[in-house]
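Selected chains only, in their assembly positions.
Order as written gives the chain letters A and B; numbering starts at 1 within each chain.
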Amino acid sequence: MTSKGRVKVGIIGSQFEADIQAASFGMIPDEAEVVAIASPTPGNAQKLADKYGIARVFTDYRKMLAEKDIEMVTIAAPNSLHAQMTVDIANAGKHVVCEKPLCMTLEEADLMIETCRQKGVLLMYAEELFFTPKYVKAKEMADQGAFGKLYMVKQAEKHFGPHASWFWDVDKSGGGVFMDMGCHGIAFCYWFLGRPKIKNVFCQMGIYAHADKTKGEDNSICIIEFENNAVGLVEDSWARRGGMEDRIEVYGDGGVTYADLHMGNALPTYSEYGYGYAVEKAPTTKGWTWPVFEELWNYGFPQEMRHFARCVRGKEEPQATGEDGRIVQEVLYAGYHSARTGQKVELPYRPKGVRVPIDLWLKGEPTG
Amino acid sequence: MTSKGRVKVGIIGSQFEADIQAASFGMIPDEAEVVAIASPTPGNAQKLADKYGIARVFTDYRKMLAEKDIEMVTIAAPNSLHAQMTVDIANAGKHVVCEKPLCMTLEEADLMIETCRQKGVLLMYAEELFFTPKYVKAKEMADQGAFGKLYMVKQAEKHFGPHASWFWDVDKSGGGVFMDMGCHGIAFCYWFLGRPKIKNVFCQMGIYAHADKTKGEDNSICIIEFENNAVGLVEDSWARRGGMEDRIEVYGDGGVTYADLHMGNALPTYSEYGYGYAVEKAPTTKGWTWPVFEELWNYGFPQEMRHFARCVRGKEEPQATGEDGRIVQEVLYAGYHSARTGQKVELPYRPKGVRVPIDLWLKGEPTG
């Protein structure tokens, strides 16, 4: 394992997130290269490898971890596998990039963080909103004092449901849209406000459009009170028609800003005939559509992967870590618990023995 | 009192709301005319009377109520006076239009409704959002099935603080921005969804920008769960810079719509020199601004007053009544109580002996 040149990367996964990662690494050839991919379904992994010119393909990710030249491994697998994979990667002496949410339980989060610490590898948490250029601009203005004292930050992410079928199975995903996308908004508010302590969490959720498919909530509203007296408002939906939405609002006593990654960036377009691609989860390319341009870059994926690669080389300090992921995990717990009780849940909130976060909504706290 | 021709109207008040009412009646000369105005500060009343060519001016509204030809009286006075005025108007045998919120307490609401019933006069609740043409269009589309089953409705109203100083005094206003403008959003969601029963209310609020001026909250977030399984999300602020904001979002499992009365309707404008008027509470007319056109009409004020006048003539059935105002009042109670306890408050929620709604947040439920 050299400490110069492009960081050699292995990807675990072959679906939507893995594709985004591979494409993103392809956009930063000066910093990193994907040399291997592992996925239990042989055809899928090969397909992605072919698409991005990745040399080595594995069906067992543990075999990939034995490859000496690989320095950093990214996890783009179902949430329920994150913890074990992280431990295995760390034990193989490689740096970890873990997709969001970090894991299923706080015990797993602790284990992941501790194992990486002991093995001296980085545990990097793939929250791309920290790198989304439009949102970064909002944060720069806020940090320059544009808005005075911030009192409310909002983030919303909405579409009509996830790509992969495992998301519908709450045993694999750990929860519905609050788990899948609420983790973005929680992390966003926390980061944007400068990582203040979180006082408490309230959450309202329900199943509105997909009761036939899942026990997981498909719409959620989450209110977070921070110790610096600011509020986070996080809205997520798998029940929103018309394509993807991702936007923020920032309120201070001296100003306000809005950023919308889709309608606020798109080319309003009408086509009788359709065209290649509009945007993630767009229902059609005919009629009026809101195509985005350079989607990955506008989300911040290549910027994120570039940062992670540079962290491996010691050029930058990790800005999105396992500790961030653990805080998010605690808020997810608190949110699900709140949705059940109808009460704000004060932090710290660390119930033991939780199987999957959504159980705190569906079944309540573990009793024994 | 004739039952034909233009409805003769008396206005109680001479400030911001009274001005809007007088201007709105001036836009519907076929249905109504303002013949008198009453305000305890003589100069103020006269000024408004001169501006709109109103013949009679009173400093004591009770004197105005003795005028035989007046058929309908509108209340544009501080919230704390609404109940007594309504009773007096009803006792004078005249129809009542009461500005929002209906009153201070549920006991007052009951009294107002009962008195008007006994006296055979209409108690009309001036919720202009039921008449806002852009929002009415959204409701028409929803009622036509455009969005399938509705699961979430949002309304937000935000600016940097009220016009009149009595709003800062919670003894006169009964509360801060949640009382002042949250009443709009509560009514809106209730109306838009078809007046379903309300299950419970959660509210988060705080004082973020005006702690030097008031004990009232200047930012609030309210979540309402309805029996038909839909959710209302109401956001209000007196801490939002940059002028006025009033917008809605409507989500159904078959679609979505957005309506913004300001940025979404305005003429994006840059002026080095400024101009006459941009929009309610705009900080300036220089630089970039968002001027609105035909502001009153776009809010629905003349349409609302036209409806009320036609109700007096029996041409239409009241669409915004004391009963609506009482429901809103109950949600205000529940919201303030929730903000104190950090819990959803189940409806019906009718604590006795509440002095002003905000006490439920600041002091808790009356003990005695």
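Observations
Going forward, a residue touches a chain if its C-beta (ideal position, glycine included) is under 8 Å from a C-beta of that chain, and two chains touch if they have at least 3 such contacts.
This one's a predicted model, so the numbers in the text were calculated from it and none came from an experiment.
Shown here are 2 copies of a single protein sequence; counted across the entire complex in this file, the number of copies is 4.
Please note the rule applied: only the chains that are shown with their structure count from here on.
Mean C-alpha positions place chain A and chain B at a centre distance of 41 Å. Against chain A, the residues of chain B that register as touching in their complex are 147, 149, 151-152, 200, 202, 204, 206, 208-209, 219, 221, 223, 225, 229, 231, 233, 235, 237, 239-242, 251-256, 341-344.
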